[in-house]
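With one protein chain held back, the other chains of the complex are shown just where they sit.
Labels A and B are assigned to the chains in the order they are written; within every chain, residues are numbered from 1.
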């Protein structure tokens, strides 16, 4: 049993894997934060999508007017979906990248730039900042994931 | 070659990892089920979004009336998207958590509560149950993922 535990902690003892775990934890928590921001705007803007969510505002027609879209809610939701589209590939490819034996400094560079770019992207989306701020931060994160995918495919290639 | 296979099964021999694999399999299959439910409602409600999907119902104007949104279809799709937003962080953070060497009983507690909460969330969304049923089940799953992320970051932290 002791041996099993030792085995299970091998990966987490590896520095590159620890860095991967840290940055994956950070970007996934950042993505989860979007749910809370959406809920905050839905409640303060009184803009819901499910009839059962408006029951506390009264019955019948008086509650129906809260079944509507709100620009702020929709903006957060677009940011959330963009996170899913970009953070999912980072998490999947990043794991394989971390297991492909890169230098710690190179791996940290990838992870730090990605996390920074995605955090900036969220601010750029929610404030919103004028373009090309959001577009560039998206492209930076995208390029980092692409660079990791290149190393993964070069190292692992078995079709 | 034998040695390689042995190596590859180390992780799956670890009990915490086996528990992770079981519950991840269950919640991902549950998420995949949402596609089937969406298809079921699209076909029974005759509510499609792609013109090529309505071709079996006739040509031209007679088929066009099936290009419409239906409340039941949209409800399942919202449940599906909510799954993506919450099960993706569970799968990613849960893997790192399982590799961080937690006690089996603590890990099982996390995985069981998350799976239970997400299965309840789906029923709460589709029936639908009155609030705060759905909201609470969402919050329970969210908290479990957050608790696992806390341990991952505490164990792995390397910025």
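By definition in this document, contacts are C-beta pairs under 8 Å (C-beta built on N, C-alpha and C of every residue); 3 or more make two chains touch, one makes a residue touch a chain.
Keep in mind that what you see is a predicted model, and the values were worked out from it rather than measured.
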Selected residue (touches chain absent from view) among B:73, B:91 or B:124: B:91
Chain A, residues in touch with the chain not shown (by the definition above): 10-11, 13-17, 75, 78, 84-86, 88-89, 92-93, 95-96, 98-101, 128-131, 134, 138, 142, 145-146, 149, 152-153, 155-159
Absent-chain interface as seen on chain B, which is shown: 4-5, 7-9, 11-12, 15, 17-19, 21-22, 24-26, 28-29, 31-32, 34-35, 49-50, 52-53, 55-56, 80, 84, 87-88, 91, 95, 112
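As a working rule, only the chains that are shown with their structure count from here on.
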Centre distance in Å when chain A and chain B are each reduced to the mean of their C-alpha atoms: 16
